[in-house]
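Accompanying notes for the structure given below.
Left out: one protein chain. Kept in place: all the others.
On to chain A.
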Amino acid sequence: MPLIRPFGWDEFWIIVIAARWTIALSVIAFASGGIGGLFIALARVSDTKWPRLIATGFIRIFQGTPLLMQLFLVFFGLNILGFGINPWIAAALAFTLHASAFLGEIWRGCIEAVPSGQREAATALGLRYFNRMRYVILPQAAKIAVAPTVGFLVQLIKGTSLAAIIGFTELTRQGQIINNATFSPFLVFSTVAAVYFALCWPLSLLARRMELKFSRATTR
């Protein structure tokens, strides 16, 4: 086989198919980050001080530092803890923590956007924190949350490209590998960008449409 091969359909498909690892990583991060984010959001609006402070600190740290550094710290931190160098575990954990912080902050806003009369009415009906959240606040907050959550999903999918830097073979890393073999960076990175665009653009449009629909439904 020649050292440098041309960029053909095979190479194109290898890149397109590598999107499955980008999708897998995004789904893992989104699902587990969603669970984490719910806890962070609930802690953030808790009636007691300590959970609120811890959640605020957690959010501040993740919003105030680069995603790349979060990824590096988890990657090298897991090695220190004796888990060895494993890009899969490191990437999944780092993006989960990252998504937890951002979704937590987004959902806190949504919980607080529920009119305070709802909380007061629920309290007046004798509902305690858990039932109040479960039956009154969260169902209403969920409706507000859908559009910004989809918007964050786009951020997350784009963010997973950084996993390429720690050697996780997803879409971007696959592009780099193909580029090293074909040396057609223009075609390779156009293809990579097009695949990301195909993943993210529909979600962006969906988020925008839902936002519009929601703001029309709520403006008086």
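Definition applied: a contact is a pair of C-beta atoms (placed from the backbone, for glycine too) under 8 Å apart; a residue touches a chain by one contact, two chains touch by 3 or more; residues count from 1.
Just so it is clear, contacts and distances are computed from a predicted model.
UniProt lists the omitted chain of the complex under the protein name "Amino acid ABC transporter membrane protein 1 (PAAT family)" (options: "Electron transfer flavoprotein small subunit", "Amino acid ABC transporter membrane protein 1 (PAAT family)", "Threonine dehydrogenase-like Zn-dependent dehydrogenase" or "Anti-sigma factor NepR domain-containing protein").
Set against the missing chain, the residues A:73, A:89, A:127 or A:177 yield one that touches it, A:73. From the options A:33, A:87, A:104 or A:159, the residue with contact to the chain not on display is A:159.
Touch with the chain omitted from the figure is made, among A:13, A:39, A:135 or A:201, by A:201. The set of chain A residues touching the chain not shown comprises 60-61, 63-70, 72-73, 76-77, 79-81, 154, 158-159, 161-162, 164-165, 172, 175-176, 179, 184-186, 188-190, 192-193, 196-197, 200-201, 204.
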